[in-house]
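With one protein chain held back, the other chains of the complex are shown just where they sit.
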Amino acid sequence: MKEHASTQAGTAVHKPFFLWRHLNKLRWVVLSLVFSMLVLLPMLHLYQTYVAAHAYDLLAPSEKRLYDAMELLTSPFVSDPEKQLDAVKGTTWSGTLFGLKLSDPLAVVGQMAAGLTIYWPFLVTALIPIGFTVVFGRFFCGWICPATFLYELNSNIAGWLHWAGFRIGGRRFDKRIKYGVLALGVVVSAATGSIAFAAIYPPAIIGREIYYAVALSGFGAGAAFFAGTLLFDLLVARRGFCRYLCPGGALYSLLGRYRLVRIRRIVESCNDCAKCNVVCEFGLDPLRDGFGQECNNCTACIAVCPTDAMTFVLRPTDVPPQGPGHLGRQYRRAMEKAAGEAAGRERDRGARAAGDGESTSRPEREEAA
Amino acid sequence: MAGKVGAASGVLRRPRASVGALGLVLQGLAAFAFVLAVLCSGARAHHVLGRPAYSLNEDSNTPPAIQVETQVGDYAINYMIFPAFPRPGVPGRINFYARKIDGSGPFKGKVTFQVKDNSWAAWFGFGGEPETLGVQVIDDNVYRQGFLFQKPGDYIITAAFKDGDMPYVIDFPLRIGPPSRVGPVAIAAGLILALLIGVSVVQRRRAMTGKLRAAHAGGGSGAKHTGGADGAEGEAP
Partner (left out) sequence: MATAGERAKGRGAGGNGGQQSPSAHRPPRSGVGDEVGHAGHPLYRRGLLKSGISALVLFLAAGMPYAIARFLAPAASRPAPRHNAKVSPRPRNRMRPPGALADDAAFIAACIGCGLCGEVCPPRAIVFHAREGGGAVNTPYIDPEARACTLCGKCMPVCPTEALTVVPREKIDMGLAQIDRTACYPWVDRGICGACVSVCPLGERAIGFKQWNQYKPLVRKGCVGCGLCVEVCPHPSKPIWIVDRSEGSVAKHSI
């Protein structure tokens, strides 16, 4: 009955802030920026090398082109490229951003497990990401991760293939597998003394492999592994690696379980169209208020919602299931039914019927039992 | 196909061209032999192949482009290609040492050098036939083969000889001209990325339709508020 109280309290149908449905575009911009930075940084590094060696005249034509392009790109911002371009270095796994050292919390966990020690200076580099994760949940997975950029495109491909008639990628597994991967990774790291996560964690692989490919000329074994995960996502389970296997996602889910900023459905505006469930990359259930700790605040459901029924709220837990959306057919029928039943008694209908309609069958089941 | 082969055979100008530049090569060999004679008393010495000569033109000692020490069958093979950065239109040479691993001295027969295209086209069968660079006899324990390429590219040099009935064939890659920066894997990665982005942008509506259909086909995301277990598989603990 509690849910009624909350629904009742918010009888005034509040619309989400109008910019929030554009956050998904911003997210794509951020994802593309992160990815292109990962491609650009090794090139900038090559450019730095050439500058340091005063080697322009000795460069091959292709290297000269790279030099010219990077010079064109950076000359408005730096006067001493050899030194100043060190300001941004690294990948999302660990890197320097204008003097600020940032590391992936998973790297810290892995290093602590592998070394069986806590190295405080390294732990400190992960504090900012951890803090953001506690507030925003699994935001890294939706907003930063360079693998997400490719995985989401891949998921579009899967949708397109489905449109074209290929019935693939529909499997679902247990989402708790990834917590097992996280635990196993910690155990393996501790047992072998080398960081097992680095070998299977897609963002680390992406950052590393792009660097290898551009600066050291040649992909490593990680690229093959990543291609395998792309195929797995395409053929077996949509976003399968992120949903079921990614140890980083598991860690962020745990850290962001009681995140403050979360998405919530406004039941009064919802018409049960279920598009939110369709676009949800992580297979969550926004339609039935089932966000849970896995939600990465990617805002795809906000952007797709035709009736503006998704919004951000500040609260540490999800709202309890609110039943069918008030603009939907199911709710209307329940209302009509309730109205018919309550025709004898007068003026005793409303949200109560909505809440106790056939929608929430749990109490009925308990009765049946 | 035939045209490609023809073009490929035009790419390489070998022994005849080298014969055309016979004087040059002979001069080079003479200079090389002189240096060898001065510096090497023993037959098994390294033939002063490095930089101490302090002269980096192709007739003198330069660092090798590749130097491979390997063992094939009964023979220890040392194989070098000069100059350090082979370029089209610049004569270069191959030095080939084959010595018995049991210590009974160098191989003393004839060695046939061949070249074939190793470019992308060749992978798909458009590389043309391998062509013979020349057949060399031993000269001061070394088999030397000159070459002159007119076009940059990736080639494979094959050295073949026969010890009794046992044939030996050794392949070595040779890059003429500046290295290409984009390798096959990078091309594949670029294609995949282009495909991913292209389809996502151009076919976004269809992709969305496909996702909707997939969701409806797979169930679990239907609009019914049935509560409970539906769609909640593997709920987080």
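Think of it as A and B in the order they're written, each chain with its own count starting at 1.
Convention: a contact is a pair of C-beta atoms (placed from the backbone, for glycine too) under 8 Å apart; a residue touches a chain by one contact, two chains touch by 3 or more.
All values derive from a computational prediction rather than experimental measurement.
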item	value
From A:S62, A:Q84 or A:T192, residue that would touch the chain that is not displayed	A:T192
Sites on subunit A contacted by the missing partner chain, in the whole complex	41-42, 45, 48-49, 52-53, 86, 89-91, 93-96, 101, 103, 107, 110-111, 114-116, 119, 121-122, 125, 174, 176-178, 180-181, 183-185, 188, 192-196, 198-200, 204, 207-208, 211-212, 215-216, 220-221, 225, 245, 358, 361, 364-365, 367-369
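By our rule, only the chains that are shown with their structure count from here on.
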item	value
Averaged-CA centre spacing for the pair subunit B and subunit A, given as whole angstrom	43
Touch list for subunit A against partner subunit B, complex	60-63, 66, 150, 152-164, 167, 169-170, 172-176, 179, 213, 217-219, 223, 227, 230, 238, 244, 253, 272-275, 277-279, 285, 287-288, 290, 292-294, 321, 323-324, 328, 330, 359-362, 365
Touching residues (chain side subunit B, partner subunit A) in the complex	178-181, 183, 185-186, 189, 192-193, 195-197, 199-200, 203-204, 206-215, 217-218, 220-228, 231-237
